[in-house]
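Left out: one protein chain. Kept in place: all the others.
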Amino acid sequence: MHPAYSVIFFTTASGAGYGMLALMAILGTAGILPADRWFGFVGLALALGLITAGLLSSTFHLGRPERAWRAVSQWRSSWLAREGVLAILTYIPAGLFGIGWVFLEQTSGFWGVMGVLAAIGAFLTIVCTSMIYRSLKPIHQWHNDWTIAGYVALGFASGAVALSFVAHLFDVAGPVVKALPVALVPVAWAVKTGYWAFIDRTRSLSTSNTATGLRGGEVRSVDWPHTQENYLQKEMGFQVARKHALKLRTIAHGLTFAVPLAFAVLTLLVPNPLAGIAAFVALASIAAGLLAERWLFFAEAKHTVTLFYGAKAA
Amino acid sequence: MTTLPTTTTTKLGLVIDLDTCVGCQACVTNCKEWNTGGHSAPLTDLNPYGDKVDGVWFNRVHTFEYGLGENARTVNFPKSCLHCENAACVTVCPTGASYKRSSDGIVLVDHDKCIGCKLCSWACPYGAREFDEDEGVMKKCTLCVDRIYNENLDEVDRQPACVITCPSKARHFGDLGDPDSDVSKLVAERGGYDLMPEQGYKPTNKYLPPRPRKLTGAAIGAQESLQPVKTNGKGFLGWVDKVLTR
Partner (left out) sequence: MALDHPVEGDGVDTSPTVADEVKYTTCYMCACRCGIRVYVKDGQIRYIQGNKNHPVNKGVLCAKGSSGIMQHYSPARLSKPLKRVGERGSGEFVEIEWDEAMALATDWLGAIRKTDPKKLAFFTGRDQSQSLTGWWATNFGTPNFAAHGGFCSVNMAAAGLYSIGGSFWEFGEPDWDNAKYFMMFGVAEDHDSNPIKTGISKLKARGAKFVSVNPTKTGYSAVADEWIGIRPGTDGLFVFSLIHELVKAGKVDLEYLVRYTNAHYLIIQAPGQADDGLFLRDADDVPLCWDQVKGAPAKALDPEVSPALTGEYTVNGKQVIPAFQLMAGRYLDDQYAPEAVAETCGLTADQIKRIAAELAHVAFEEAIELPIEWTDWAGRTHKTMKGRPIAMHAMRGISAHSNGFHTCRAIHLLQMILGTVEVPGGFRFKPPFPKPIPPNPKPAGKDGGKANTPLAGAPLGFPTQPEDLLVDDNGNPLRIDKAYSWENPLSSHGLMHMVITNAWKGDPYPVDVLFMYMANMAWNSTMNTKGVMEMLTDKDPATGEYKIPKIIYSDAYASEMVAYADLVFPDTTYLERWDCISLLDRPICEADGPADAIRQPVVEPGRDVRGFQTVLLDLGARLGLPGMTNEDGSAKFPGGYPDYIVNHERMPGIGPLAGWRGENGDQHGRGAKNPDQLKKYVENECFWQGHLKPSQKYYKFANREYLDYAVEMGFIGHADQIVLQIYSEIMQKFRNAARGHGTVKVPEQHRARVDTYFDPMPIWYMPFEEASVDTTEFPMHALTQRPMYMYHSWGSQNAWLRQIMNQNRLYMHAGTAKAQGIADDDWVWVTSHHGRIKCQVRLIEGVNPQTVWTWNAIGKRKGAWNLKEDAPEATKGFLLNHLISELLPEDKTGAGNGYRYSNSDPVTGQAAWFDLRVKVEKAAADEFGESSPQFPVLKRPPNMAESPDISRYGAQFNPDRNGGKPVENSVVVKQTVGKGAPEPKPAAQPAPKKEGV
């Protein structure tokens, strides 16, 4: 699949934003985070900012962005619509929760309920995002539960790293906040490693034989319908060389997981401001790593349509 | 509405005969000329006279080979929307622009609603969705919805453009929901099949497989070689001297 930058940015930014939002809401409600106005303001602004920037970026990918509002109508069947609905709905409790925190410095009671709802909304939105991909049968590399686990785990891991950084910035990072990345990044790492192992190990049930119904040997493409690439090939026929993919995976392992984890551990070991710097490095690293990871998520996904254009497998 | 009808009264679709398709591309361009002025007008062409030309087409013909050496076969393979019963291209659509008609099963795009998110094209295993970059909306085979019922056309012309134009009669149109229709009978007779059944989309369009080849004399009731005629000692042309009249 063609790795469109708008979609890469959208899924990574909004994933981190929702992860962070959910964590702040839970930890805030639970009183683990201080209901400090400026910390709350900056933290929630970052979370909602990432979410909003992500959502806006996703509209760049639309052919008709001015009609984006239509995208929520089909929540009964479409995961994209559900995601849109939940994204919008989540703004309400998240907004109210933010008002409580920032203006009233309150995160419990009614505001706490809002926090819980925002966290649930954020979690479900990430799930919906992942379900957009998970539900696409023609793309074997997406059509599996690793996709959901990956989106959720990465959203929360990156959210935790971001939260840790902001908490450090305001010097309110307690042990839980510091420990969260150390706990969540390895989970995400495990999930992603499992995902890669899964896609390396398995193939789509569809083959050039089932695609064409022709039996009696491998089906080879002699001529495309048109000499030059068409929309389908550009959108769905993206090919990444195995060598290139492996290199990127190594980068992703390092930047998304190893480096952030190491620096997250460091935040537990060193005092501020060193811990804050470590938290920042972790954040910068995971941000870069996620772009590589997400690029690969698309680039390594093989659509069944490629079977008609000479792909050996999907 | 992007929820699928539980059932449709009729299941209109195409039956494509891989045994007779010669890959002439007539269906491809006739589809283009009809549809570029029709329901989905226009079928935009980007850079039509230069490099990287890229146009919207509802029907495309591939050429495949399979098997090796003696057993190698070459097959021309037309493909357009299969108007699936279980059309995930419809259910993924967030806007309701994509829908499957409950009356006849045709899968259509309402171009006024489409936001061009392309998700439906990702959801189609067959590559039957066509994005019009210029207009920013998704387009696709309409099963010639603006022909098949068109009272401004002669009755015999109320068929998809690709079907009426096919010189090899490799394309057939009809109601695949009616087991007594000509197309259903053809499918039954020739072992028509679904593309990628494992995807579970239940395509309406069916493909008829290439027929087995007749590669022995026996296949047509002939011998594998001829015996020399009895010469009766009169030389090889001895058999000729019967009396013939003009």
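Every chain is named by a letter (A and B) in the order it is written, and numbering of its residues begins at 1.
As a working rule, a contact is a pair of C-beta atoms (placed from the backbone, for glycine too) under 8 Å apart; a residue touches a chain by one contact, two chains touch by 3 or more.
Since we're looking at a predicted model, the values are computed, not measured.
Visitor: Identify the residue among B:Gly23, B:Pro125, B:Gly177 or B:Pro203 that touches the chain left out of the display.
Guide: B:Gly23
Visitor: Looking at the full complex, which residue from B:Val92, B:Ala128, B:Ala170 or B:Met196 touches the chain that isn't shown here?
Guide: Per the contact definition at the top, the residue touching the missing chain is B:Ala170.
Visitor: Check the options B:Tyr99, B:Tyr126 or B:Tyr207 and report the residue that touches the missing chain.
Guide: The missing chain is touched by B:Tyr99.
Visitor: List the residues of chain A that touch the chain left out of this view.
Guide: 222-223, 225-228
Visitor: Can you name the residues of chain B that touch the chain not displayed here?
Guide: Against the left-out chain, chain B lists 9-10, 12, 19-26, 28-30, 32-51, 53-55, 57, 63, 65, 67-69, 72-76, 99, 101-104, 108, 110-111, 134-135, 145-146, 148-153, 155-159, 161, 164-170, 173-174, 210-211, 213-217, 219-229, 236-237, 239-246.
By definition in this document, only the chains that are shown with their structure count from here on.
Visitor: Considering only the defined contacts, which chain B positions touch chain A in the complex?
Guide: 1-4, 18, 28, 51-57, 60-68, 71-75, 77, 79, 88, 90-97, 113-119, 121-127, 129-133, 135-138, 193-201, 207, 209-210
Visitor: Using the touch rule from the top, collect the residues of chain A that touch chain B in their complex.
Guide: Touch list, chain A to chain B: 1, 61-65, 67-68, 70-74, 76-81, 84, 132, 135-139, 205-206, 208, 210-214, 216-226, 228-232, 234-236, 303-305, 308-309.
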